[in-house]
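Have a look at the structure below before the remarks.
The other protein chains are all here in position, but one chain of the complex has been omitted.
Let's look at chain A:
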Amino acid sequence: MRLIEEFQHRDKVFDFMMPNTSPALDVGQGYLLYLEDISVSFDGFKAINKLNLYINEGELRCIIGPNGAGKTTMMDIITGKTRPDEGSAWFGQKINLLNMSEPEIAQAGIGRKFQKPTVFEHQTVFANLELAMAGAKGVFTTLMAKLSSSQLDHIDHVLGQIGLKQQRNLLAGALSHGQKQWLEIGMLLMQNPKLLLVDEPVAGMTHQEMDRTGELLTSLAGEHTVILVEHDMDFVRSLANQVTVLHQGSVLAEGTMDQVQNDDKVVQVYLGE
């Protein structure tokens, strides 16, 4: 009976109609992520030193920099794995990332892809995406779960995005290294994050695979905001987007790839290496 009553409330918004992002997320000013004056030191070594970074909504931002520049530490701060010594980090206008735990940040809409791809090798590509899908994940909900047609369409949409439509029913273990990376990006997309942090997605890929990954990431920008950390300069150039160069824990230069490459300080850092 309670169920019927529930359906009679005309103003009720059912869970599946709710937007998947946190209601607190307010991007009214256009910025999705603010990092201001962030500093972290490990045993006296300043991994991040007064870092300022602003990411627009829908942007695809590449972060480059030599080893030890603080790229991964920056990701760790955004996802809550590392706490900065000082500074502030905001997701939209209202969400203070520094007060939140890792799962809370993930639920708020920040997804992260680690360097080494891990997919469920003995299950199909489709099942991998299904398992990652956003939604209730309790034991009994999962036991009774049925795929709705909108969920099916969503999975098919993501399959198209990551270019694995043909491999839908293939076991994930049979995919190539590059395809596994795409599948993992797809699993990230199924969780429907607002901000995607992608760490070196093209490591170990062939040139063709790199091209496709570039297309994939470019197509994701807009719908999602993507922060890409990458070593491979050619790959970053092919994306032709805003580039931020990190050096010794702070921003050295920002701009398009051409601007950055002609920047004296950047040339010095890279040639001096």
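As a working rule, a contact is a pair of C-beta atoms (placed from the backbone, for glycine too) under 8 Å apart; a residue touches a chain by one contact, two chains touch by 3 or more; residues count from 1.
Basically, contacts and distances are computed from a predicted model.
The complex includes a chain that is not drawn, and of the options "YCII-related domain-containing protein", "Cytochrome aa3 subunit 3", "Branched-chain amino acid ABC transporter permease" or "Acyl-CoA dehydrogenase family protein" the UniProt name matching it is "Branched-chain amino acid ABC transporter permease".
The residue from A:Ile38, A:Met187 or A:Val229 that touches the chain not shown here is A:Met187.
Of the candidate positions A:Ser39, A:Asn56, A:Thr124 or A:Gln261, contact with the hidden chain is made by A:Thr124.
Mapped onto chain A, the interface with the missing chain covers residues 103, 106, 118-124, 126-127, 130-132, 137-139, 142-145, 149, 152, 169-171, 173-174, 187, 191.
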